[in-house]
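One protein chain omitted, others in place.
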Amino acid sequence: METLSFEFPAGQPAQRRALVGCVGSGDLEVLLEPGQAGTLAIQVVTSVNGSAPRWQQLFERMFREQQLPALNIAIHDFGATPGVVRLRLEQGLEELNHG
Amino acid sequence: MADQNIQRLLAQRSFTELGARQRARALLDAGSFRELIDPFARLISPWLPKQGIVPQADDGVVVAKGLIDGQPAVIVAIEGAFQGGSLGEVGGAKIAGSLELAAEDNRNGIPTRAVLLLETGGVRLQEANLGLAAIAEIQSAIVELRQYQPVIGLVAGPVGCFGGMSIAAGLCSYLLVTREARLGLNGPQVIEQEAGLDEYDSRDRPFIWSLTGGEQRHASGLVDGYVADDVEAIRGELHSLFAQGKPETERSRRHAWFLERLRAVDTSVQADAAAVRSAYQGAQA
């Protein structure tokens, strides 16, 4: 298990919080909460050691496409594939808009 | 037409495929769900990270207050997908603490009732003695609350209900199962480890289901209701049991009846499903 931190530029704080997923095998839970204006801070606790570059890459690719609101995101990962991570993050962002 | 379609969709909504939080929400009256110590409270297990195991923000237990059929209720839902629904210190205290408060409500004239959604392998071995201690407290709280209001347990599947929590299930005023449910004290792997392959083959699924599956438990009177995997059916069953009120005698109080039946069992031969059904005929009387 390791704990990783990431930061990305962001817009204004999100208006609400959201939770998606579960720490089941091959899955993850994502908690999204309003953050400091301008900052998207992500903390990842993952069961897979040595995975920092993969997370960095995945986040960069995702956040290049869209400007996100300022958020603190906490991820508890139990060996999810990048596809599942992406899906859960998108679900979480979707919930922020509609929750 | 559209209305009918919607109704049919609703009527077919699977319960077992829902996560713990969705299950609690689905069984409470619409709009009444309020979660206590939600995941953002971040009361995570103090013990799992020390052992290199990723925690879950709610420790795998959802406690929600709300209404059931217009009456105050608390629903405790265990998330079977997280660590097999195992109970550690935090999750266990959430269950025990909420049942204790429900009993206190009743002593103060508030008729809070409880539903337990049991999806658990029992004690979380990484928090072993704290899980076991919490389960003793959960059991105590069920017996206490049960004096005032029915405590209803539901084992929906797919994990089933095992270990100390199967004993807790046996204390409930009413216990419901689906076809997907399994209910037993010892997990198949542990029995095989302790007693050998001839006694219990943990890989023989049909055999295990024939003895501990929901249908068998219902046919032998060890549970009170066999429900479809359907949100509306389960809601309806809860409403009717709560309307019925406390049972005259809880199953766990019927030692004389069970001892009489067990003394008549021919223990020189191995048990099978038919023998149990026949021995326990009339268990629900």
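Order as written gives the chain letters A and B; numbering starts at 1 within each chain.
Following the convention adopted for this analysis, contacts are C-beta pairs under 8 Å (C-beta built on N, C-alpha and C of every residue); 3 or more make two chains touch, one makes a residue touch a chain.
Simple rule for what comes next: contacts and distances are computed from a predicted model.
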Handout entry: Which of "Xanthine dehydrogenase family protein molybdopterin-binding subunit", "NADH-quinone oxidoreductase subunit N", "SpoVR family protein" or "Malonate decarboxylase gamma subunit" matches, in UniProt, the chain that is not displayed
Key = "Malonate decarboxylase gamma subunit"
Practice task
Going by the touch rule at the top, give the shown chains the omitted chain contacts.
Solution key: B
Exercise for the section: Identify the residues of chain B touching the omitted chain, counting contacts across the whole complex. Expected result: 36-37, 41, 43, 45-47, 50-51, 63, 65, 89-90, 92-94, 97-98, 100-101, 122-123, 125-137, 139-140, 143-144, 147, 163-164, 166-171, 183-187, 189-191, 193-195, 199-200, 211-212, 217, 220, 222, 250-256, 258-259, 262-263, 265, 267, 270-273, 275-276, 279-280
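Basically, only the chains that are shown with their structure count from here on.
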Exercise for the section: Show which residues of chain B lie in contact with chain A when the two form their complex. Expected result: 19, 39-40, 49, 52-57, 79, 81-83
Handout entry: Of all residues in chain A, those that touch chain B in their complex
Key = 1, 17, 19, 22-25, 27, 29, 31, 33, 45-47, 74, 76-78
